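What you see is part of a larger complex, with each chain still in position.
Should a chain be cited, it is by its letter among A, B and C, assigned in written order, with residues numbered from 1 in that chain.
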Amino acid sequence: MTTQPSKELETFPNPNPERDFLIRIDVPEFTCLCPKTGQPDFATFQIEYIPESRCVELKALKLYMWSYREEGAFHEAVTNQILSDLVAATAPRFMRVTGKFNVRGGIYTDVIAEHRAPGWISPDYITLP
Amino acid sequence: MTTQPSKELETFPNPNPERDFLIRIDVPEFTCLCPKTGQPDFATFQIEYIPESRCVELKALKLYMWSYREEGAFHEAVTNQILSDLVAATAPRFMRVTGKFNVRGGIYTDVIAEHRAPGWISPDYITLP
Amino acid sequence: MTTQPSKELETFPNPNPERDFLIRIDVPEFTCLCPKTGQPDFATFQIEYIPESRCVELKALKLYMWSYREEGAFHEAVTNQILSDLVAATAPRFMRVTGKFNVRGGIYTDVIAEHRAPGWISPDYITLP
């Protein structure tokens, strides 16, 4: 595996596909560039998902998050893009991506986007905090 | 864009209208005047919304919040006014505005108002915290 | 308006009766007397309500809370009394009063009482935290 930033999201087989279980990943080190000013933006991301057959490999996820370091990215679009890329790579039963962006102009912004597999029913005992 | 206080609320197209996602904005720097005494009031505002086709532009939002600096405003009315103005500008699927006003006379007051687009059903997987 | 303690609860017209919105008021400065020993008791009160046509005036509320300073009051009874008085004055759609009483004999006590207007249905989008 390379240690270069990369859009590749490697996965590994879900060890317990017979059971709905939640994986919650916190990535406090995210930076991209403001598309308007070119100046650095910083955010913390949280990824929560219930895997189907594939789990995301953590080192690959780190390189993926790194890949935004030199890219211009709007808050709303980048959060949705990360969700779409992770859904494409892992086809999860459920996934939620939360981006918490650092203060700009005295204003703090969070963006929260969710995906749900078609036809999949959330069991009532899955409490998503 | 001007850097004067302004009631104009510029918007930009929602980059992902195919998906319900939540935008949460914290504005800790709000001040207006007490309509009874003319003295300054201070509050923190939180705006949460699920956009339909338009998102609110953050710099314009900052100028909008600034526009109350010289206005007299009651806690209940100003919170509802901000909600109404933001709904008029963005026509969101869902919006909630929370104003947390600084202590006056030993008493703290929050005002929380919500809007929901007619006919729009909150998906059960949108957990509004 | 007098600055004497008073059981009068002045109100003003709800500026936005067309919408369900929540007002949350924190009163950290409440003191009464223990009916058994005559010694001072201290509590923090929280009042949450969805107004119908009237809102409670905050300065009058302060004088009302002050009116308990020389009265003997049991924890359970005084919390219910405050709820009943506020309901009588404002006829709200919903109201919840929480009294958090300071430790006595190594024991802390909270009392939480709610009122709901007959026939009024809580909209599912009102999240009472």
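By definition in this document, a contact is a pair of C-beta atoms (placed from the backbone, for glycine too) under 8 Å apart; a residue touches a chain by one contact, two chains touch by 3 or more.
Given the structure is predicted, the values throughout are model-derived calculations rather than measurements.
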item: Where 3 copies are displayed, count of copies in the complete assembly; value: 10
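One rule holds in what follows: only the chains that are shown with their structure count from here on.
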item: Chain contact topology (line, ring, star, complete or other); value: line
item: Chain A and chain B, separation of their C-alpha mean positions in angstrom; value: 27
item: Centroid distance [mean C-alpha coordinates] between chain C and chain A, Å; value: 44
item: Two or more partner chains touched - positions in chain A; value: none
item: Interface residues, chain A side, partner chain B - complex; value: 74-77, 79-80, 94, 104-116, 122, 128
item: In the complex with chain A, residue positions of chain B that touch it; value: 14-16, 19-29, 51, 55, 58-59, 61-62, 124-127
